[in-house]
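Working notes, beginning with the structure itself.
Selected chains only, in their assembly positions.
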Amino acid sequence: MSKKRILLQFDTDSHASVFDAIVAMDAGIDRLLQYSNVKPEQVRDLVHGAMYTRGPQDLNRTAIFIGGSNVVHGEQLYRNAIDTMFDPFRVSVMIDCNGSNSTAAAAVLSAARHVNLEGSCALVLAATGPVGQRVAKILANEKCKVYLSSRSVERSQECVDALVAQGVASSRLAAISSNDEVWSSKALEESQMVFACGAAGVKLLTAEGLAQGKGLKVAIDLNAVPPLGIEGVGLMDKGVEREGRFDYGALGVGGLKMKIHKASVAALFETNGKTIDCQEMMGIGRDIIARETPVL
Amino acid sequence: MSKKRILLQFDTDSHASVFDAIVAMDAGIDRLLQYSNVKPEQVRDLVHGAMYTRGPQDLNRTAIFIGGSNVVHGEQLYRNAIDTMFDPFRVSVMIDCNGSNSTAAAAVLSAARHVNLEGSCALVLAATGPVGQRVAKILANEKCKVYLSSRSVERSQECVDALVAQGVASSRLAAISSNDEVWSSKALEESQMVFACGAAGVKLLTAEGLAQGKGLKVAIDLNAVPPLGIEGVGLMDKGVEREGRFDYGALGVGGLKMKIHKASVAALFETNGKTIDCQEMMGIGRDIIARETPVL
């Protein structure tokens, strides 16, 4: 009898995410072990417990999910988990703090239904937040030019620098301020895609602003709480055509996001030693879309 | 394949109740997620995690159980959980802090085996405690007249006022003090039922006092730790006849209490959006009794 598929949920919050737990169960795992309030320095001992209980031939039946509302702390857990392991004692690890990775992947893949990413240009509003950073990173790695916008150009630049430090090509990233009308207009005019990645209830782009984007093929608003981030884009929009654009709201992206999240958990158990963050989720999401698209 | 039945156990204590967890598993749920030390202000995020993971058609496969030793805090969690949800994103919620709801329902239903509740009269001793309050509430809603007794008539009256605020008919509730011999005697003489709902090891009614209740058909003592709450009633009594009365001790009521608890957990998954507290447990308990009673 093969061993139970056990997922360890490491969460930085005082209560491990209910959402992540239920998705994990629906992804087909056998047993969930929830660990809340996990600190970076506690990861090593927890991971040792996962490495040394089952023989290497069974380590694909144990995996780690890292979540929680603090994305920065979650990233530390993720790095510490990976750094603790060595061959052949590796289990798979996935990170999706607050859904930021699966949301970013789903947003970019939604845009990719309408735009050939390579060589195109995108404006990412509120690019310094967890989702915005990841959208920008994925796009640049897909060979887009990306304008990263936030209220402060300094913070936008910090975000660019952080992405470059992660190996993203600096030539594809440009930091701008949303208060700088000249650059904002230029970015909008140049872009085929705009992504609003702001906090709940912050309007990032007015209808007039949106109309400036003559070349926009896609507008994606990831804010789920009114007022929405892009005026005129609906919460439920899923490729709604307006003015030559395809519009997506948070719930319109949510279905694909959920599928990516669930498929990523399932992928953890395919083999041991996998690491899954937003970049790997792009591949997982592309497979989902390919399976759903009828072959003509 | 239908989705796993997941129960979220929200508990106000630092360790979520072992008792409630085991009952839940024996009630046939598939997966339990235990959350301890839950504060009222944390309920919203936890409930959101339950609302938004599965589609509305599957929400009857997720439910919430609220427990813990602090009944007042538990009630806040219960209200906050219900207030957080809206159609069609509702999951079922049940509250049974320290077993107070299932115990109260089982006690009243035990009495109802011998007394026609409507129009009869009951004396509830230590009525200001969690179980006492619930016994009084259920009885009044069953159209009994209820004397709520505690050492202080002011506290009895506060309890009456609280029940009236919950919609119980004030005409059926009377606050008395256990130190007031005139009223205590009057209540005993008028009652067909007496319930002792006090803290462990507090004697609430002496043998002489009990003998004053000439019209008593039922005496129920819910205290499980000696000295018992009603002198002369045994811990294991389950409808033992004495002096024309049927007596019940805590363990004699316990079997039905346990069945109600378990059936209530199972009922959470029949449809989504159910709310189960002591009042709903009366119906669940009646169904259990009806199934167990042979049809002549």
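As written, the chains take the letters A and B, and residue 1 is the first residue of each chain.
As a convention for this text, contacts are C-beta pairs under 8 Å (C-beta built on N, C-alpha and C of every residue); 3 or more make two chains touch, one makes a residue touch a chain.
None of the values given here were measured: they were computed from a predicted structure.
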Query raised in the report: Shown here are 2 copies; how many are in the complete complex?
Result: 3
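Assume only the chains that are shown with their structure count from here on.
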Report task. For the sequence-identical pair chain A and chain B, determine the rotation angle of the Cα superposition and round it to the nearest 5 degrees. Result -> 120
Requested in this report: Determine the centre-to-centre distance between chain A and chain B, using the mean Cα coordinates as centres, and give it in whole Å.
Outcome: 46
Query raised in the report: Once bound in the complex, which stretches of chain A touch chain B?
Result: 14-15, 17-23, 25-26, 32, 34, 258
Query raised in the report: Which chain B residues qualify as touching chain A in the complex?
Result: 3-4, 6, 8, 31, 33-35, 37-38, 42, 45-50, 52-54, 62
